[in-house]
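See structure below.
Only one protein chain is missing from this complex, and each of the others stays in its spot.
Chain IDs A and B follow the sequence of writing; residue 1 opens each chain.
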Amino acid sequence: MVINMNKFRIITAAKFRKNKGQYITFAIILFIAAAMLNLGLVIQMNFKQSFTDKWIEYNTADVTTIMMEQDYSEDYYNKIKNIKGIDSIEKRDCILMEGSYRLNGSEFSMPNVFYNFDDTINISKLGIIEQKDITSDMPAYVSYYLKHSGYKIGDAYVFNSNNTEYRFTIVGFVEDMIFGTQSLYKLGIYLPNESFKQLKDSIDSSNYAVSIGTTLTDRSQSKEVASRITDMLTGKMTATYSCSYFDYCKQVRTMTASVGGMIFIAFSCIIVIVSILISQFRINNDIEEEMQNMGVMKALGYKGNQIIFSTIFAYVVIAGLASMIGVGLSYVALPVLQQGFDAQTGFEWIQSFDFIAALITVVIITFLIILASYLTARKIRKLQAIVALRGGVKTHNFRRNYFPMDHSRGNVNYLLAIKDLFANGKKNFLLLVVIMATAFTAIFAGTMYYNIAIKPQAFIEAICETVPSVSFFVADSEDTSLFDEISKDKNVKSVLYYDSAKVIINQEEIRAFITDDYSKMDYSICYEGREPAHNNEIAIGNFIADSGKYKIGDSISVGYGSNKEDFIITGFMQSVNEQGNCIELTTDGIMRLNDQFKKTELNVYLNDESDTEGYIKDMQSKYPNQILSFVDVVETTEGAMQVFVNIASIMAIIIIIITILLIALILFILIKTVIHNNKMNLGILKAVGYTTRQLRLQTSWSLMPVVGIGVIIGAILSYITMNNVIVILFRVLGVMKLGFLIPIPMVIITAIVMMVISFLIAFGLCGRIRKISAYELISE
Amino acid sequence: MNKVIETKKLCKTFSNGGIQQHILKNVDVQIYEGDFTVIMGASGAGKSTLLYALSGMDKPTLGEIHFCGEEISKYTDDKLAVFRRKNCGFIFQQIYMMDKMSLLDNVLASGLLATKNKKEVTKRAVELFHKVNIDEITYRKFASQISGGEAQRAGIVRGLINKPSVLFADEPTGALNSSNSTAVLDVFTDFNKEGQSIVMVTHDLRCALRGNRIIYLKDGQVAGECLLDPYKPKDAARRTKLDDFLKEMGY
């Protein structure tokens, strides 16, 4: 066997020298695939784990309950302490204030929770990423998340609450596993002793709050414990309270990474399929070319499997090596990705080499290539020595003479191109698949970019409940003068009250969205069924629908305080902000639970959103008493979208580069093979007087129909299925239904550009035809 | 008689791993209109190389080739290709029909280069096929489905489709058996009688007998030339003259 191995090495080395370019191309494609697969796997396998690791490292509270000091009594503390499964408990004073702050250049309205940084604590410790000794009157530590949102050490963090400005100086960035991002609807700020006291003294005591952190003996029970605490507090609180638990925190903090990982894995699957097809195509070609040599080897006494081995050896070695290099390469790209994710997740993700992911990548790719090439090369075993020596089974092959030239119309060059096209089915298939896949991914990138960066309406609709132009907080909804005035305005598309309230479903406090008539809203967020229309109807979020195994038409019990009523489920709705943990009710519906309910939030949809600010000022001056506060949603959304626009453009650029690269590599392999196999025919054509240019055009044109069909199929396919595919990828985010616009001009332009690029690449690659001379006919 | 081709000190050198090999050395030959010129010589004497240089298929290393008044030795590849379309027809020893097209399409692929009028070219192709005794059923077949003799006659049709100034043939009977060879050679003789200039490379005496001007190459140089009367079957005097010439040349 040692001798045999040597022999194979020699044969493989000889083959490699002969077809250097093609093997290298194959390797490049494979290591792109391996790099992406490894990235995807590393993210999928480690990201969530690294969150949990940090959680444990900081001994973060598995359940954190915050209630206002006015509602707090020692009794609660003891009751919580006695809940089964609680390991340790710790109470801290904090401050919870409604208000707004700037992020990414726009104003966000969200409560902040202030802790004393100098408290001696055992639970929910903070990880300090960066800090500096700056002397200032109001120093503050803020979440690492803000570092990626445009804040630097020394910058001022300004919090606006009740028209009062609280100005802090950032002296450090910390990792906070609970309130570190906006996803829990509370942002944590940590003030050193002095400034905490200063803030506490300057505010109304109604903002004083108590935070009770508990760790559990079994972390997986966090949701149950949280719901028991909520149960206990329900109906006894006069002001806001909240209860956050581990599972939920983990899900919201890691989902961007999950989507990224999914996209990488999906993309690498496409490329792996392409490389499998390439290996099969090349091996088929090798067998045809090496037929006689194989005959000699058989005659010399090599066994079928030995010859198969020598045929696929090169591909297997390349697959192994390329996937290893790809894995290595992926670690070069990882820091960039880590940066991107850190901006979204608010904690520092440090990834060392993951042996298992690397092993899986290498094994999967190598195994698939071995399998595919073995299956292709298997037919060698059936080959008989004598047949092979004669150059293969070329028995009477009565092919049709496609497009006889005397009867077919058209220029002789195009007729020859068409004849070329029909001559090789396998080549066409490979090209078709690759072009289809690349067309699909290119249009995917285009669609994502278009719907996030250019016309983000559909994207915003998918991730937000409703997107008005302005939200007004109204003092008294009984007074209809404001409502009437607004609805008379020609610039107003529609106006409606859209409120939210906290209700209890399955012992859990969740958000209910409330409006009079859902048919007046411009966009339905129900992905199945319909929105509630009557007072006994309800639409539930996908999280509740999945957890409780509810069907449309079932009844569900909704609680508010001590009231409880049954509602009929009319639909499932998606909600990215609430992770599907929310419901929709009509105003009449909430009145059944809470007859004290008051509409406060008036959503105005404008036709022309260019001067929203002016409109707000105008309305404020007219109704200074009615309008308590407002949110300029247009401005807020723009700021929030910036992160997504960046991600989308990076992704679009990467995909387009890879698409073009893939097309170029495939065409390289195909054209090299085509020219090699067609050397004699090209020589004859040159002899009878065809110029190199004509032959280059012919060869390039012969690929174009397949490219065209591939692009068209890919385009149609993507046009039909794109929204479903994106939904699958975005499912982790809670997106269940998507109405992304796929502008037909974009699809057509993509298709045309792809065809033109393919043609240019093909024409360029055909340059090697120049080297073929008619003279080779005699020297052969 | 008019000279169609004239070469001046034609040389062809091949480099192989740094070692230069001179295949043609200072060859001066003239090809006359209407002649059936035969280039003979032992194998390795440079016959085919000379043929491919004369026909503009390959560029000489040194020297000049005047073809119908054009100096073609310094033409670019593409310019040569365009030149060949109109002026040169080829017949190869291995026939070289494109395997994915019918015989007719093979011919038309060549014919449509010079003229765009498809009807006219097709008509001429069919006429030529009839002349070389190939019927419609055959010329709609692939080269792999017919005999070598038929394929080579189709090759002649392809060579003549553009009415070339000179028809070049490289050992046209080299891959054929005896009876097929005779049929192919008869076709050559017939076309020559109609005034077609032919240059043929061969080392076969029977082929050489068809020519009226024999050029003998030895070691890349012209060793001698012999003029014969036009071919007639069973012409003993002609035969003797050729035999004597070849003996003198050391054939």
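We adopt the following convention: a contact is a pair of C-beta atoms (placed from the backbone, for glycine too) under 8 Å apart; a residue touches a chain by one contact, two chains touch by 3 or more.
Note that in this section contacts and distances are computed from a predicted model.
Participant: The hidden chain: which UniProt name fits, "Cell shape-determining protein MreC", "histidine kinase", "NADH-quinone oxidoreductase subunit N" or "4Fe-4S dicluster domain-containing protein"?
Facilitator: "histidine kinase"
Participant: Omitted chain: which shown chains does it touch?
Facilitator: The omitted chain makes contact with A, B across the full complex.
Participant: Kindly state which of the options B:Q94, B:T115 or B:Q221 is in contact with the chain not pictured.
Facilitator: In the full complex, the listed residue that touches the missing chain is B:Q221.
Participant: Among A:K197, A:K303, A:K379 or A:H534, which one touches the chain that has been omitted from the display?
Facilitator: A:H534
Participant: Out of A:Q339, A:Q384 or A:N411, which residue would touch the omitted chain in the full complex?
Facilitator: Of all options in A:Q339, A:Q384 or A:N411, contact with the hidden chain holds for A:Q384.
Participant: To test your reading of the contact rule: which positions on chain B touch the chain that is missing from view?
Facilitator: Residues touching the hidden chain, for chain B, are 9, 11, 13, 20, 22, 25-26, 61-64, 221.
Participant: Given the full complex, what residues of chain A touch the hidden partner chain?
Facilitator: 384, 386-387, 529-530, 533-537, 552-554, 568-571
What we mean here is this: only the chains that are shown with their structure count from here on.
Participant: Hey, which residues of chain B end up touching chain A in the complex?
Facilitator: Checking each residue of chain B against chain A gives 48, 52, 57-58, 77-78, 81-86, 88, 90, 92-94, 96-102, 104-105, 108-110, 112-114, 118, 122, 125, 140, 142, 144-145, 158, 162, 170.
Participant: Which stretch or stretches of chain A touch chain B in the complex?
Facilitator: 394, 396-399, 401, 404-406, 412, 416, 419-420, 422-423, 680-681, 683-693, 770, 773-775, 777-778
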